[in-house]
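One chain of protein is taken out of this complex; the other chains stay put.
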Amino acid sequence: MSAPLIETRALSMHFGGVQAVRAVDFALAEGELRCLIGPNGAGKSTFFKLLTGQIKPTGGQVLFRGTDITGLEPHQIARLGIGIKTQVPSVFNGLTARENLWIAAARHHRGKAATAAVAEQIERLSLGKFADKVVSQLAHGQRQWAELGIVLCGAPHVILLDEPAAGMTEDETVRTAELIREINRTHPLIVVEHDMAFIRMIARRITVFDRGKILADGDVEQVFKDQAVRDVYLGREAAA
Amino acid sequence: MEYAIVVGVEFVYAIATLALISLGLAIVFGMMRIINLAHGEFMVMGSYAATVAVHHGVNVWISILIVPPIVVGLIGMVVERLLVRHLYGRMVETMLATWGLSLFVVGLLTTVFGDTTEGVPTPLRGIAVGAYQVSGYSLFVIGLTVVTMLGMYALLRSTRFGLLARGTMQNADMAAALGTDTSKVYAVTFTLGAALAGFAGGVLAPVSGVFPSIGGSYIGRAFITVIGGGAAPLFGTASASTLFGIINQIATFASNPVYGEVALLLAAIVLIRAMPQGITGRFFRGRL
Partner (left out) sequence: MNLGLACIGVIGVALLVALPATLDLYELLQITLYAILGILALSLAFIWGYGGILCFGHSAFFGLGAYAYAVAVINLGESTLPLLIAIALPAALAAGLGYFMFYARISDVYVGVITLTVALILYNCINSTAGPEYHIGEALLGGFNGIPNIPSLNIPFRPDAQLEPEAMFVLSMGLLLLTYFGLTALLATRFGRVLVAIRENEQRVEFLGYDARLHKLVAFAIGGGLAGLAGCLFAAWGNYVSPTAFSVVQSAQIIIWLMVGGAGTLIGPVIGCFAISWLTLKIGTQQFVNANVVLGAILLVFVLLVPKGIVPLLSERLGSWLLSHRRLTQLPRNAATQESKA
């Protein structure tokens, strides 16, 4: 049984009086696709930011392949091979999609190899139609896919996605789900999401957050049948 | 013993002047997140207002205390209306525009008043402490600074405007949603900051010379104090002035006022490295 790819031990985050994340133990195995869901304020996004190094935890540890990465700067975590896509699209607005991907690829390849890596991802994600348009002029969905391309060009070992389908049309959501399943054939992923339909399209194993702790963890059907999970989403009074 | 008192007064005076020159800038920065690079020039205009008033026979106390804040407050109101208002949210552009304004004002003052140093006589005499002399005016400035800070605290804490201003400062969108005319709050806040700058200029006119480019000697220290202090206008100014005032004085005693300023700058840079949000980003959070 090899070490988990990403692991947290008793990870905690306090903001003043608020305990956003409370002693969470989490493990992601190689090749896995895990979805994190939970109602608003459950701590998913905070947990995500603890993994990416955007905030430093007040307690506990984050480990990557057995090595403690707690408290590292985001660029150091990225160098270890963790690819990140944030909730708010984070791209280089003044550059073309191709140039965006090039910046990512240039860390791992020189000259022609970098251009080739970029072309490969453009092909894989079907970005070809708008690859040479400036990203600020792209439609929202196209920008999100471009950002996926950026993440992939960074040659990550594992990919963390925060609401990849946010703001997308139904067609775009379906396409994004396809892309994620395709990416999962070569990369493990953690996906934080709200959109239940989207979750159903991609999910294998789901972890449910509630008020800073993990409420439930299992495969799709198990979790959706879990009464505690249904209570949390529908509200206990409504259920009662 | 008397020497200790004299030295003590000098230390407190250094802290007080720093607080006085920084307060207007701090309030505008804390409330509106704007750095007004023309702050020094607002002070100089206050000094000139006092000088002109004195030379026209107005009572020296009125010239120093009443005339400058009114004159510069009005100027600030105009500046806010014509310039600052169009650049809300664009902090760098505001800095650049106020910098252009400061150059313009320096040029204008030079054209109108010429390059020479004006004087306003010190209206209080020295007070003897044992074998030494303490400047009565220094004590006056110290007292005035304390009164001003307390006055600002009372204004922001207890008046309706203060409440609206604090609400706008903490969450402008929410304040607007609750019906506050935020642009009016900003206009009054900027005017208040300008008036305070003018006030400081008037009060310090008898102490430093009055010439067009003296703004430069004020703003360096004011910026350092505001940035070191952090977002809270009053606690930030108070804490930063105390810290930097002491450092400045120690360095000045050890060498000379110029190196005192260098010490101040170095202290600020180190402080910012350790506390990027300033003192009140770490301590006194959520206070005024």
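Note that the chains are named A and B in the order they appear, and that numbering of residues resets to 1 at the start of each chain.
The criterion applied here is as follows: a contact is a pair of C-beta atoms (placed from the backbone, for glycine too) under 8 Å apart; a residue touches a chain by one contact, two chains touch by 3 or more.
Nothing here was measured: the structure is a model prediction, and the numbers come from that model.
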item: Option from B:8, B:119, B:151 or B:216 whose C-beta touches the chain left out; value: B:216
item: Omitted-chain contact residue, chosen from B:99, B:140 or B:283; value: B:99
item: Chain not shown: contacting residue from A:27, A:55, A:69 or A:103; value: A:103
item: Full-complex contact with the absent chain, from B:149, B:224 or B:238; value: B:224
item: Interface with the undisplayed chain - residues on chain B; value: 33, 35, 37, 83, 86-87, 89-93, 95-97, 99-108, 110-111, 216-217, 219-220, 223-224, 227, 256, 258-259, 261-262, 265, 268-270, 272-274, 276
item: In chain A, positions touching the absent partner; value: 52, 73-75, 78-79, 83-84, 86, 90-95, 99, 102-104, 106-107, 150, 154
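By definition in this document, only the chains that are shown with their structure count from here on.
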item: Computed distance of Cα centres, chain B from chain A, in Å; value: 48
